[in-house]
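Starting off with a structure, shown below.
Apart from one protein chain that is not included, each protein chain of the complex appears where it belongs.
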Amino acid sequence: MPEDADLDLPLIAARALAYSRGDETIFGPLDFAVRPGETLVLEGANGAGKTTLIRVLAGLMPPSAGTIEWRGEPIDTLEPDPGRIAMLGHQLGLKADLTPRENLRFRIALGGIRGGITAAAALKSVGLEGYEDTTVRTLSAGQRKRTALAALLMTPTWVWLLDEPYANLDREGQVLVDRMLEAHALRGGATILTSHGLVHPSIARVATRALGVPA
Amino acid sequence: MNALTLWFHKLGSPPYFYRFAGRLLPWLYGASIALAAPALWLGLFRAPADYLQGESVRILYIHVPCAWMSLFAYLAMAGAGFVALVWRIKLAELIAMAAAPVGAAFTFVTLVTGSLWGRPTWGTYWVWDARLTSELVLLFLYFGVIGLYRAFDDPRRGARAACLLALIGVVNLPVVHYSVVWWNTLHQAQSVSLMSGSSIHPSMLVPLLLMALATHVWFFASVFARARIATLEQEAGKEWVRELARAGSTA
Partner (left out) sequence: MKAGSTASAFVAVLRRDLVVFWRHRSDALNPLVFALIVVTMFPLSLGPESQRLAPIAGGVTFVTVVLASLLSLDALFRSDAEDGSLDLLVTSGQPLALIAAARLLAHWLGTGLPLTLAGPLFATLLGLPYAAAATLAGALALGTPLLSLIGGACAALTVGLRRSGILLALLVLPLTLPVLIFGAGAVEAAASGATVQVPLLFLAAGLALALPLAPLACAAAIRLNVS
């Protein structure tokens, strides 16, 4: 992650962003911008379109209207760059037949690694010490989530898009997520995360803003 | 933006397309019948019989135009598919998906007429000659496109997937055709062409070309008719469709 982030320029912004399937409006039009160091919480009831919004921001789905801007430029005019966005969705993107260490090694080869961290250190910091070399298939849902968080910890990306990051985690795990969000913000990164109404108490501490997604 | 571009944009709007196609349809059907009737009369009654095959050669007036159409339909489907994928135009998706069953039907008629033609000529209903085998593979390709389209819950995604398949198929089409021709030359013993030994007499050309034109016009009529219905289905909840239904029920 480059160190000279211009703190005034929003990393990622949505301008009149909307998505509809057929006649049904899933969300929008929405306007928001997230600057380095900010954490935006998307609140809304189940089915309000938060997951769709995350997927549109990640570039998986094209918006029906509006644009996404990256540091002021419309994102579809820019060259694809692995260092921009990391997404953690409902499905974790882990291969069940590989071990956490192997999964992380794959992620590093695919998208690079942040300076100052190693796969082993990442796994240790999420509390998976001792489980690095058992296949993901044998891990519990919480442990798999932690593996995915370790992968997130290593990515050299500016913006994190997290869909329900607290799901499947115990109290300790939730604190872990809070710590990660804080550290990411301190490094100059930005986060957009979804939470369905039951906002974790410590989110208030890390979140700079909340945005309600109208259903 | 000049008038033509403007008109194209308007055409993309479902209610406009529905009305436009609706006005055009009777003319298209009419023209196609107006072309087919003299073509068939000339072909079936006035053109000379073949000195080798006798009267059965007359089936070529249906077989050959249908064969041409089966290919043209695939190209049209792939073309519309390309437009649908690159510019994400809903109407292009509908047209491509409407062209598939019409093309498949033409292919089927080609195969059936080819088989019927073969009976008196070769003595059997089916021979694996290059052209018929090629047509059969084309039918498989059509089935693939239609099958893929129907398999999706979301019709728009299904249409786009089917359009991509059509594009893959269109690249493959010359390959398939040439490979079948080559295969036929490899196995010399069975290479019998339906037209071997006959030459096209000029008076056969006129009904043939008229019929070709008629089938082209029929193709467009058929595709527009299907696309109109598909438009209604897709826009089912919208106001303009409800207006139509109301107007229709009081008529």
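In this document, chain identifiers A and B correspond to the written order of the chains, with residue numbering beginning at 1 in each.
What we mean here is this: a contact is a pair of C-beta atoms (placed from the backbone, for glycine too) under 8 Å apart; a residue touches a chain by one contact, two chains touch by 3 or more.
These numbers come from a predicted model, not from an experiment.
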{"item": "Hidden partner chain, touching residue among A:Leu94, A:Ala122 or A:Leu193", "value": "A:Leu94"}
{"item": "Selected from B:Arg157, B:His201 or B:Arg242 as touching the chain missing from the view", "value": "B:Arg157"}
{"item": "Chain A residues touching the omitted chain (full complex)", "value": "55, 58-62, 80-87, 89-98, 102, 105-106, 108-113, 135, 156"}
{"item": "Chain B residues that touch the omitted chain in the full complex", "value": "85, 137, 140-141, 143-144, 147-148, 151-152, 157, 160-161, 164-165, 167-169, 171-172, 175-176, 178-180, 182-183, 186"}
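Please note the rule applied: only the chains that are shown with their structure count from here on.
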{"item": "For chain A paired with chain B, centre-to-centre distance based on mean C-alpha positions, whole Å", "value": "49"}
